[in-house]
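After the structure tokens below, expect a handful of questions from me.
A protein chain is absent from this complex, but the other protein chains hold their places.
Up next, chain A:
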Amino acid sequence: MPKYTLTVNGGNKEVEAMEDMPLLWVIRDLLGMKGTKFGCGQALCGACTVHLDGVAIRSCSLPISEVGDGKITTIEGLSADGDHPVQKAWVQHIVPQCGYCQSGQIMNAASLLSSNPTPSEEEIEQGMAGNLCRCGTYNRIKEAIMTASTSI
């Protein structure tokens, strides 16, 4: 089986995996990092969102063979002490209900704000449209992103 060296949250990780194994399962099953979630396997819900070179991607649909030397950031590596402005805003607005989709929401929001630090309401809605929340925390997500945008 092919071997890969991945850069995850600033460190190198060696893994052996089938070349078509999605990055999500590499992260969860092979590296044992459980913050990134499985939701649909088809890049339709955003629960598995991580950053590849700072940009939000759906890890359930990216085969490990295509990661190359890109730098992967997961929710565990977004900040040292949970003090990323998005995480702080999430706490301030008490965004989560069940919490399952929130890793993906937070990673997507952080990526959105790094490319557009002062998004309009419509830009937030469009930028977050790929992340589903069945509990319906959309309003608080929007408010939290607005709050975070003032401190980035």
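Basically, a residue touches a chain if its C-beta (ideal position, glycine included) is under 8 Å from a C-beta of that chain, and two chains touch if they have at least 3 such contacts; residues count from 1.
The definition used in the following text is that contacts and distances are computed from a predicted model.
The protein name that UniProt records for the chain not on display, among "ABC transporter permease", "Glutamyl-tRNA(Gln) amidotransferase subunit A", "Isoquinoline 1-oxidoreductase beta subunit" or "Cytochrome c-type biogenesis protein CcmE", is "Isoquinoline 1-oxidoreductase beta subunit". Only one residue in the set A:8, A:72, A:113 or A:128 touches the chain that does not appear here, and it is A:128. Although one chain is not drawn, the whole complex shows that of A:7, A:97, A:114 or A:147 it is A:97 that touches it.
Residues touching the missing chain, restricted to chain A, are 1, 17-18, 20-22, 25, 28-30, 32, 34-42, 44-45, 47, 74-76, 78, 82, 87, 90-91, 94-103, 106, 124-126, 128-142 (touch as defined at the top).
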